[in-house]
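Here's a structure for you.
With one protein chain removed, the remaining protein chains of the complex are shown where they sit.
Moving on, here comes chain A:
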Amino acid sequence: MLLKKGVQPPSFRKTGTTIVGLVFQDGVILGADTRATEGPIVADKNCEKIHYMAPNIYCCGAGTAADTEAVTDMVSSQLQLHRYATGRESRVITALTLLKSHLFSYQGYVSAALVLGGIDVTGPHLHTVYPHGSTDTLPFATMGSGSLAAMAMFESKYREGLTRDEGIKLVSEAICSGIFNDLGSGSNVDVCVITKGHAEYLRNHLLPNPRTYISSKGYSFVKGHTGVLSTKITPLKEKVEVVEGDAMEE
């Protein structure tokens, strides 16, 4: 009924996104862009889409920003409790199973599409998780609105046994392809390199969209810049008399 009166329902803050992951010779590299959209508007120019799950597991999220944040935080704390209980390093399939069973039970209403990557005792793993709860295990994966542009880069350039630098370069190229060819993705490139015993989160690894034309002198607005149309001064009248009270007697 409200819609008929022209009221716009609030649009969700979505991460129209490009997220990617690939397995290289020593582990897993995850990449993401940094634009969060609310319909046609960019809500956050530099948001963080690579979420921490465990010291050896990170997760990129696409879809509704609240859903990806909440579900990754939830599984991250479940993993921590599990680590305390078992005394062992978390495994990627543990995170995977927790995520997929949660998402499946909400039948796709929790709109989180994730690229989960990490390295554990069984080796490096990369998985994609879809909002309805299905998963894929892949050597390279992309999700989000820019996934086709990024996948075009991966399909043409991926090979097995990439070195760390080659892997970072390929991930950055895929994210840049999403940033420049997809309207839902933009701003900067975040990269996370996960190897045995060490995870490196390269926040804003590339900044391919700097602000141009910034006035070096800064902006100062002198009095008289804005024309004054009318002036009305209303003095504040005291409605309440404030009396200094006695100290409260105990």
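Basically, a residue touches a chain if its C-beta (ideal position, glycine included) is under 8 Å from a C-beta of that chain, and two chains touch if they have at least 3 such contacts; residues count from 1.
As a convention for this text, contacts and distances are computed from a predicted model.
One subunit of the complex is not drawn; among "Vacuolar ATPase assembly protein VMA22", "Proteasome subunit beta type-4", "Transporter" or "UPK3B protein", its UniProt record names it "Proteasome subunit beta type-4". Touching the chain that is not shown, out of A:Met153, A:Val171 or A:Cys192: A:Met153 (per the contact rule at the top).
Within the set A:Asn46, A:Ser77 or A:Thr97, the residue that contacts the chain not displayed is A:Thr97.
Mapped onto chain A, contacts with the missing chain fall at residues 23, 92-93, 96-97, 122-123, 125, 127, 135-139, 148-149, 151-153, 155-156, 160, 173, 177, 180-181.
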